[in-house]
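With one protein chain held back, the other chains of the complex are shown just where they sit.
Going by the order they are written in, the chains are A and B; count residues from 1 in each one.
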Amino acid sequence: MLGAAVLVALVAAFPLVASGYHLALGISILHFAVLATAWALFSGPTRLISLATVAFFGIGAYTVAVLHETLPWLAVLAAAGAIGVAVALLVGISTLRLSGIYFVIFTFGLSELIRQLVTWYEVNVHRSVGRYIFASVSQREIYWQLLALAVAVFVVGWLVARSRLGLASRVIGDDETVARHAGIDATRTKLTLFAVSALFMSLTGAVMAPRWTYIDPNIVFNPLLSFEVVIMALFGGAGVLLGPLLGVVPFVLLFELLSANFPNYFSILLGVVFMVIVYALPRGVAGLLPRREAKRTAPEPAQPAAQAEANPGALLEATSLRKAFGGLVAVDDLSFAAKPGEILGLVGPNGSGKTTVLNLISGALAADRGTLTLDGQPIAGLGAHRIAKLGVARTFQLVRVLDSMSALENVRVGFAFRRDPLWGARAEAEALALLTRVGLAGKADLPATQLTYIDQKRLELARALASEPKLLLLDEWLAGLNPTELGEGIALVRSLRNSGITIVLVEHVMDAIRSLADRCVVMNAGRRIADGPPAAVFAEREVVRAYLGGADA
Amino acid sequence: MLEIEGLSVAYGKHAALSGVALNVARGEIVAMLGANGAGKTTLLKAVAGLVRPQGGRVSLGGRDLLALPPHLVVEAGIALVPEGRGIFGELTVRENLMLGAYAKRARAGEAGNLDRVVTLFPRLKERFRQIARTMSGGEQQMVAIGRALMSAPDILLLDEPSLGLSPLMCGELFAALANIRAAGVGLLLVEQNAKRSLAIADRGYLIETGRIVGQGAASALAVDPAVQRAYLGADIHVAR
Partner (left out) sequence: MLAVDILLAGLVLGGMYALTALGLTLQYGVARIMNLSYGEFLVAAALVAYSLYTGLAMSPLIGLIVVVPAAFVLNWAIYHVLLMPLVRRARTRDVLEVDSILATFGLLFIVQGIALVIFGGQYYSYTFLSIPVSVLGSTIAVNRLVALLFAAAIGLAIYVALMRTRSGTALRAVAVDPVAAGLVAIDVKRASGFAFALGGALVAAGGVLVSMFLTFNTAMGVVFTMKALIVVIMGGVGNMLGALIAGLLLGIGETAVARLVDPGLTLAATYALFLAVLLVRPTGLFGRSAR
């Protein structure tokens, strides 16, 4: 911290000794530093490439051009920031719900769009294109304002990275489905970061505006700026706070060199660097550096999982559920109930609709017809993150761990976004305890991608348990295990039920169902064909026929 | 003759198949039985070139096929009808069948093969211009099998062809499979409907957690309690 303060002081003192060309260079570096870091604030963790930097930069600059003679400077800055945020929210609300690639395309043309709109306004309302800026702001003052912005964006970035918002954005970048099922409101997270990023970009544009004495939309909405910022951030590494800075300094110097000596080759060089990034440096220069180990407090002894309150009646109740995909009816008039504290098996031959049922319960899919209630509260149609906050957690048929995080961080995600979230040192201690409980003691710091398949399943379970669910949905969690692992897995699931969690278990491993499930719902072709204790149900002729087939038509 | 020896496939760190060995000759139906997740689909995908095996040998008539890309496996004479049919839903029945004959080995006999397919599945004849995904499950299955037959395969791999079919359609399907065998094609049939596939098969293999745990004549397997246990499980003792 002291080192940073000294550095800032040194940088602030720079204009006292430098002037002219060098000061201009300093301004250039600072303004790209703010833009690139602000860009990485959103696009880094979420992995959504925004090509709209200059749209917000231009908005800031143009606001100054329009308002600088009528309002005091600080009010103008505030206005610039506010308009930038408003536009970001508008754009975000419309496009962030679409798939990532549509977002990129939309931002690709956004600055062109805004340029056209501003031009239209100037021509038709203002009746003249181009404005003069007679602000008496010195180069030094611009420099210091940019420095203040740079400090601010780094502080905000640092705070965000350590906050739940930052964690949520990284989870979204890794796997948005997991994010939603962990209780993260993905749309709101993305919008917030996008707006904050846009705020800094607009303020930068506003601060820089007095450098041009004459502004018109073509000058200020120059798409090249968006691309330069993306290059710098990607080259330096958008995943690390100081990464973009690593890209800014060399590139500003390189651009100076180029525009002095080879102005016509600027574009080609940009293109080549882009391709280098894609092929050789997908995580930027910062991505080549070894990851720093997170500091750790001593683990506290394992705490037993909280007892769920005993509830009379059913915990989960499904009535006449129906879900069709085009012409294929996956779930057809299905009704069943899970009592609190029981293990309900959901079984059936391939294609019978079991995973679809889990998806309907967890909110990954919405039912066409029918009702679902959890503890009496209707949950059909609620988003996955709301259902997660009500106390439902699940694992997935194809295991989903968060690639960019360690095992410990994966589990912390489960703690951070549940109804009463747990954060900080206590969350870490509880996470370590959970890892031990599922059999991953000592593997807390391993990157999730380096775990074995079985361990990844355990990690997914730990993450689900971290949200302290009332209802746990296990989608073929015991599949692919050898007999020893199966025995351990069965014991673990049973211990979970004994601590009060209600479990719905989709399985093909019949040994597991027979020893775990209190009751079984057997599905075939989307319908329920049996409901009862496993031993009884598997002796029913219709069930046997569903699995093994009949010899005759 | 399709010969598989010591085939191993791993998804990341998870061993889906370990040392699997089996063979399928022309003119016979071999059933592959086992519970879900046992590795049946992985085996078919490995033979068809859709997943890369870690080791083993796959050969057809002595020719080594291991790790060939899918389109070359078809050229060699093995056709896969994947789970879920894998037809081109947006194209017509006729286009699907025509594409089936895309392989060079299939061009010469295309007209004859199309005749055979239509004889096998008369229902398709009236539906040549219909968009495939608008057809019923059973009809789509016919398109999928017909398309595979258009490549004039020596060996046909089928992954759960009866999935989602009504009992009546199942009957038609299995009758068609018997006809295909009679025409000299070898079939490796992965089927949920164990009873039915054993009724039509000559031989069978039982697979459990990626390994072959049983094999023999179909009639013997049909009464083997191990098969029932593999699907429906048995009590195991776990300390409570």
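Note that in this section contacts are C-beta pairs under 8 Å (C-beta built on N, C-alpha and C of every residue); 3 or more make two chains touch, one makes a residue touch a chain.
What you see is a predicted model; the values in this text were computed from it and never measured.
Contact with the chain that does not appear here is found for just one residue of B:M1, B:A25, B:M98 or B:V118, B:M98. Per the touch definition above, the residue from B:L7, B:L22, B:A35 or B:A48 contacting the chain not shown is B:A48.
Among B:S18, B:N113 or B:S151, the one in contact with the hidden chain is B:S151. Touch with the chain omitted from the figure is made, among A:T70, A:S128, A:N264 or A:T484, by A:N264.
The chain not displayed touches chain B at residues 48-50, 69-72, 74-75, 79-80, 82, 86-91, 95, 98-100, 102-104, 106, 147-148, 151. For chain A, the residues in touch with the chain missing from this view are 47, 49, 94-95, 98, 100-102, 104-106, 108-109, 112-113, 116-117, 119-120, 123-124, 223, 227, 234, 264-275, 277-279.
The rule is simple: only the chains that are shown with their structure count from here on.
Here the CA centre of chain A is 41 Å from the CA centre of chain B. Of all residues in chain A, those touching chain B in their complex are 326-328, 349-351, 451-454, 476, 479-482, 487, 490-491, 494, 508-515, 525, 538, 544, 547-551, 553. Those residues of chain B that touch chain A in the shared complex are 11-14, 16, 35-37, 133-134, 137, 160, 162-164, 167-168, 170-171, 191-197, 199, 209, 228, 231-236, 238-240.
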